[in-house]
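What you see is the complex with one protein chain gone and the rest in place.
And now, chain A:
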Amino acid sequence: MSAPNLPGEPLVAVRNLHVDFPSATGVTQAVRGVSFAIGREKLGIVGESGSGKSVTGRALMGLLPGSATVRADVLRFGTTDILHASEREMRTLRGGRIGLILQDPKYSLNPVMTAGAQIAEALRAHSRLGRREARDAALAALEAVQIRDPRRVADAYPHELSGGMGQRVMIAMMLAPNPELLIADEPTSALDASVQAEILRLIEELVDRRGMALMLISHDLPLVSRFCDRVAVLYAGQVMEELPAADLHRATHAYTRGLLECLPSLDHKRERLATLRRDPSWLAPHA
């Protein structure tokens, strides 16, 4: 069922992506010429609120509101040109070949359906499974995200689940149709530190084992670099710097350095935290 990909080309190609929103004062340029590619790897997209990181992810899924203007030289997933794809084509991508995990499972899960029924529904939307098969596949999906008692969780409503468990259900649902790319937009910001690490390790393991691509969107630079191969740092809708995650401590851009230096640290006592000096030149459009 896997649709074709261009041989020798990365799974995702984004070149010179622009997203504009109409606003009271004219036009807000949320994304201003972002380019990147994702193969079978884990790419971290890091930035502060308003940097355009979530909008970039949503543009890739064609999930922006109709008021947004999206332009790009290339916006491609596999062989699909997202800017010109029909709604029907996009539906096979969304939830089928691309999974999306959002910050808070409380809002992304349907509150009046049990976890198992939601996963089964997602599966049936993307494959020809019967009810019974879908139900069994949903249990298998819950097991795959290391839920010890999948039957109990399958029968539970979202409000009966903890935040960490809700996020596991979300991951199970998104991975059940075997997508090629998983977009995780702040998947753990609503969770405790210990649960955060568990969930990210789980995502990392599943992505590695299935040979999927991951786009991890977050404001947390150290966290992202810990779980990704490469990191792109966004500021005001542009990529300031892209570098291998392992080389983060060797980041050269003043913005990346500033983000790292303003963090309080457990190991090193700092009397005063460095604050970020925003250089107006960072706003200038890149060539």
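Just so it is clear, a residue touches a chain if its C-beta (ideal position, glycine included) is under 8 Å from a C-beta of that chain, and two chains touch if they have at least 3 such contacts; residues count from 1.
Here is the rule we go by: contacts and distances are computed from a predicted model.
Enquirer: According to its UniProt entry, is the unseen chain "Glutathione import ATP-binding protein GsiA", "cytochrome-c oxidase", "Branched-chain amino acid transport system permease protein" or "sulfate adenylyltransferase"?
Expert: Options "Glutathione import ATP-binding protein GsiA", "cytochrome-c oxidase", "Branched-chain amino acid transport system permease protein" or "sulfate adenylyltransferase" narrow down to "Glutathione import ATP-binding protein GsiA" for the missing chain.
Enquirer: Thinking of the whole complex, not just what is shown, which of A:Val19, A:Met61, A:Leu221 or A:Leu234 touches the missing chain?
Expert: A:Leu221
Enquirer: Using the touch rule from the top, list residues of chain A that touch the missing partner.
Expert: These residues of chain A touch the chain that is not shown: 48-49, 163, 192-197, 219-223, 225-226, 248-249, 258-260, 262-267, 269-270, 272-276.
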